[in-house]
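In this view, the complex is presented without one of its protein chains, the others remaining in place.
Letters A and B mark the chains as written, and numbering starts fresh at 1 in each.
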Amino acid sequence: MSELGPIFRALLRNKVGAFLLALQIALTMTIMVNAIHMIENRSSMMARPSGLDEANQFYLSSNGYAENFNERAVVEEDLRNIRALPGIVDVTQINAIPLSGGGWSMGLQTEPGDDKPSVGVAVYFVDDHGIDAFGVNLIAGENFNPTEITYRQRNEQGWPQNIIVTEAMAKELFPDLTPAQAIGQTTYIAGDEPMTITGVIDQLQAPWVGWSGVERVMLVPQRTEFRSSRYFIRTEPGQRDRMMKAVEEMLVAEDRGRLIRNVRTMEETRDDSYRSYSALQTILWIIVIILTIITALGIVGMVTFSVNRRRKQIGTRRALGASRFDIMKHFMLENFLVTSVGLVLGVGSSIALNIWLVDAFSLPRIGWYYIPVAMVILWVVGQAAVFGPARKASQISPALATRTA
Amino acid sequence: MFSYYVRLALLSLRKNILLTGLMVAAIGLGIGAAMTTITVNYMMSSDPIPQKSERLFHVQLDNWSPNQPYEEPNEPPDQVTWLDATNLLQEGRAFRQAAMGGTSFVIEPSQAEQKPFIASGRATSADFFPMFDVPFLYGRGWTADDDNSQNLVVVLSKATNDQLFGGENSVGETVVMGGRAFRVVGVLNDWQPRPKFYDVSTGPFNEVEEVFVPWSLKEPLELPLNGNNNCWKPVGEETFSAFLRSECVNSQFWVEFEDPKDADSYLAFLNNYVTEQKKLGRFERPLNNRLMDVMDWMEYREVVAEDAIMMMYMAIMFLVVCLLNTVALLLAKFLGRSGEIALRRAVGASRRDLFLQYTVESAMIGIAGGLLGLVLAWFGLQGIGGLYGDMTEGLNELDLTMVGFAIVLAIVSTILAGLYPTWRACSVAPAGQLKSQ
Partner (left out) sequence: MLRMHNIRKIFKTEMIETHALRDFNLEVEEGDFVAVTGPSGSGKTTFLNVAGLLETFDGGDYLLDGQSVKGMNDTQLARLRNEKIGFIFQSFNLLPDLNLFDNVDVPLRYRGFKAAERKRRIEEALEVVGLASRMKHLPAQLSGGQQQRVAIARALAGQPRFLLADEPTGNLDSQMATSVLDLMQEINQQGTTIIMVTHDPMLAKRAGRNIFVRDGQVSEVGKEEDIVELLHKTAQVG
């Protein structure tokens, strides 16, 4: 390390070239840190559990179109028939599919009145088989009773007495109560209509993955008579693909004046919903990798030039007693210095860009560890890039020193 | 002289082919990445109806809760109620106006072998078609009379007509939709404004609807809502009619003026309308009505996805890194030739001559990088199409403007990158370098 002094002083005489390289490294670090941060951020959002048994679930939609379509009878019969198939765990009629992007939301509040604050919540209309079909766990209270399931008309305004909410929703409404204590609490919907929490489930996601309240869900014990509904089906492990075919075939076999469409798995739905996330991740990875390669090749090019320009100087150093290793060390150290200056600049600009991203795109702050990790990576990349040209430099003959041209 | 410089540049570029390749690749990748993301942003933010976007205005009325705004700090809802859309349509104060909202139909094809299917639909009024310059393949839109008499008429999209009638002229034919027989009055030609500006509520780049029917049918046929519905107070009675007359927003209202200046008087009319409605106990918030032309509305609704903007910034920074790389390499290269430069200066080359010579050399790297960048941008856009699927349909196409922009961007940025190295090279003294070494 004792050679740093003269190398640094020599670099200062070659400011522009060294500064350009340092600037390039600073920007590379800035992009790297923030891109990987974005990638990580998306990953953590994608990793949030939905609460479902996704690998074994699918759904389909049933739309009645015929004038004489008897929705109540058809739905009840469908559910019964599906449940009777071997390989099916359970099924429920539902108005919207978790993670799918389309659904229904309402506001719940702890005090009645139009002017009181309310908490947004996703609404799933399910029957007493809902919890089982989702594969979620009841952590407090009770499941719906089969007798309390009612039918909901398209323009109906009222709400049933009892609801089940997710733990996240219970916490949002009653921050100080445990799930068990939330049982029996009254909340108000549509301003002043009271509802009682009779059950709390551990986890279930809303239909909107980009929503900040994605963990807030309530289950309402009603079947819908909207002429269009969905069946959410859970199968035994490994039976999903077979059951999808079997259920669809069974439902279309008889003409009941309705259309069966959109038979899809939860896994497809998840992929679709997060497609833009994983696309962004892929693109950012490509940018980071190509960028690192370009910066590395840039370093190779710069050092090669510098070696070619300094052939005679290198020969002289060799003549004065520098070993091959000394020459390599010289170039590696030189690059280490330039890279370090770049990385110091990079720390500042990475944080600056992150602050701006936080501000403009409401992205979270970067973790402190991104900075040292990126620095180490770029140091290693820099040293690896210098290695080739530096080795070539070390092969220069000391006899070059006595050549006059 | 110019061809001499080109020859010199080619010689110099060929002499160090690896380095030239590195610079061209860096510029190409930078331009490719930047162009890919800029194109997506450019397509997202393009004017969907440039010939009259300044004369088309979207209407917002603030009928929201007196206790809290629709959106902080004090934004009115981005849709209007069915009631207000219907009222404004009846008033007919603008040159043209259209009320509209999304819906859907189950269509039962007349051919027995075709199964019933669900089609996306739009209930709207007669002016929709002339207002938005909608192209027709057969027939035309319905008339205000059809609207008023609640006639069962329909305009089909080209694809729907292909499906139902094999692409034949179907004007006058009958289509069974939702159990009722509709008479076809028109078939659209290919039409897909991007963004789908007239209704961005369920996604600004969604497909245009498959069937269009008169707005006046929404109530009697109880057409289902296909789109967003937002309410701030209970509907009250449990009927469809009560739902339509509630404070729930789920419709769009557009007006066209012959002169954009007419917007002021129309806004005055809107304020007047709301003031009248206040007497009926509606519109409890202070007057807060808005009229925005197409491009303002697109900006207000932020149709350009945040991810696209973020990616564009990242890609532009990437381009900057590639350019810094090029500046550093050109600098090293040009300075490595001080001897040659000094010799040229000594035999009579002026600074200007050298400047030209080296600028030509950088420009050639720029041209090559630009062409490579275009190819990469094309692949990049295909890649984006592959990664995002339907979401980016129509957004990942290079048009001539973008191709031109890419080439100009490449050449200009490379010449800029070469400027400092060239300047340094030109300031080599004629004598200085000849003596030593």
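Throughout what follows, a residue touches a chain if its C-beta (ideal position, glycine included) is under 8 Å from a C-beta of that chain, and two chains touch if they have at least 3 such contacts.
What you are looking at is a predicted structure, and each value in this text was computed from that prediction instead of being measured.
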- Message: Based on the whole assembly, the unshown chain contacts which displayed chains?
- Response: A
- In the complete assembly, which of A:Val16, A:Val252, A:Ala319 or A:Val344 touches the absent chain? A:Ala319
- Note on the structure: Out of A:Asn14, A:Ser61 or A:Asn308, the sole contact with the unshown chain comes from A:Asn14
- Considering the complete complex, of A:Asn145, A:Gln161, A:Thr186 or A:Ser397, the missing chain is touched by A:Ser397
- Contact set of chain A toward the excluded chain (per top definition): 2-3, 5-6, 9-10, 13-14, 312-313, 316-326, 397-399, 401-402, 404
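Please note the rule applied: only the chains that are shown with their structure count from here on.
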- Chain centre separation (chain A, chain B; CA means) in Å: 26
- Note on the structure: Note: in the complex, chain B contacts chain A through residues 19, 22, 25-26, 29, 33, 65, 67, 106, 108, 115-118, 178-179, 224, 233-240, 242-243, 305-307, 309-311, 314-315, 317-318, 320-322, 324-325, 327-329, 331-333, 335-336, 383-384, 387-389, 391, 420, 424, 437
- Note on the structure: In their shared complex, chain B is touched by residues of chain A numbered 16-17, 20-21, 23-24, 27-28, 30-31, 34-35, 38, 63, 65-67, 114-115, 153-158, 190-191, 228, 259, 261, 272, 275-276, 278-280, 282-284, 287, 290-291, 294-295, 297-298, 301-302, 304-306, 308-309, 312, 357, 361, 405
